[in-house]
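The complex appears here without one of its protein chains, the remainder shown in place.
For chain A:
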Amino acid sequence: MSLTPHHLQLNQQGQLRHFLTIEGLSRELLTELLDTADSFLEVGERAVKKVPLLRGKTVCNVFFENSTRTRTTFELAAKRLSADVLNLNISTSSTSKGETLYDTLQNLEAMAADMFVVRHGDSGAAHFIAERVCPDVAVINAGDGNHAHPTQAMLDMLTIRRHRGDFENLSVAIVGDILHSRVARSNMLALKTLGCPDIRVIAPRTLLPEGIDQYGVRVFNDLRVGLRDVDVVIMLRLQKERMQSGLLPSESEFYRLYGLTRETLALAKPDALVMHPGPINRGVEIESDVADGPQSVILKQVTYGIAVRMAVMSMAMTGQTTQRQLTQEAN
């Protein structure tokens, strides 16, 4: 008696039908996604910023956690693909009336939604929806608990690729609260899959998850050692709660040891990219001058985020539609 997990994200032809995690996706698929996003970047520069790929489709942004930036870029991405968009902030509506996640989504499905973009505080929530609630609706994970934030990872990859060409000879450092970061988890997986040879994580032991070596990364506790000669620095947001739970003594000690300043950035390669998934805490994990400095691509990341989300949405919609046709033919 044993249990075998199955592959949820791909249709029978190996196309993306849900986008839940980077885990299990091939280098070819991630590269295709980046190529598609590249082609959509050009759409954003046109006077009429629309393509008709999702015309007649309904995309529901279902956010159980607040996030202005992520929700807005998903909304823009869907609109540029000509979809109808519905935004739902569930934290303030149905669940407080006692409706379950299951019922909320089944109701939305009954309104003929074609795609759910879901952010939820529970790790595995997007898996749950794709597997148990609405397998026929394309589900895009916009962040689930500490588990995954795959569209953020892919926009980070697009940012790196557009500025550095490829991943083959890069050193990338991820700095800060790895333990609670879905961005870090998805980034480590994406960098590995795309062939980045030197992935470093830099944090005190209290902010590192157990078994971090499974990601094939090098662990540094000292920022000044870990940043040496890296090509890319990805800073993570530090939540205030971390001080109360005994993981860190204070913001200022964290900043002193792990904050990215002009001084510590100087240890990296001279033209090293500075990235951050946002929102940034100036003076907590990153110095203002660095965040706004010439090496920072933090705002570029936001721009690329729209193109990446357009790519994910169009690919998942195609994969889901193809799967529906395959299932109909089989019946």
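As a working rule, a contact is a pair of C-beta atoms (placed from the backbone, for glycine too) under 8 Å apart; a residue touches a chain by one contact, two chains touch by 3 or more; residues count from 1.
Here is the rule we go by: contacts and distances are computed from a predicted model.
The complex includes a chain that is not drawn, and of the options "Peptide/nickel transport system ATP-binding protein", "Glycosyltransferase 2-like domain-containing protein", "Dihydroorotase" or "Fe-S cluster assembly ATPase SufC" the UniProt name matching it is "Dihydroorotase". Within the whole complex, the absent chain has one touching residue among A:185, A:242, A:276 or A:309, and that is A:185. One of A:147, A:200, A:242 or A:309 touches the chain omitted from the figure, and that residue is A:147.
Within the complete assembly, A:125 is the residue of A:81, A:125, A:217 or A:311 that touches the hidden chain. For chain A, the residues in touch with the chain missing from this view are 1-3, 5-6, 8, 23, 100-102, 120, 122-125, 127-128, 131-132, 144-148, 182, 185, 209-212, 214.
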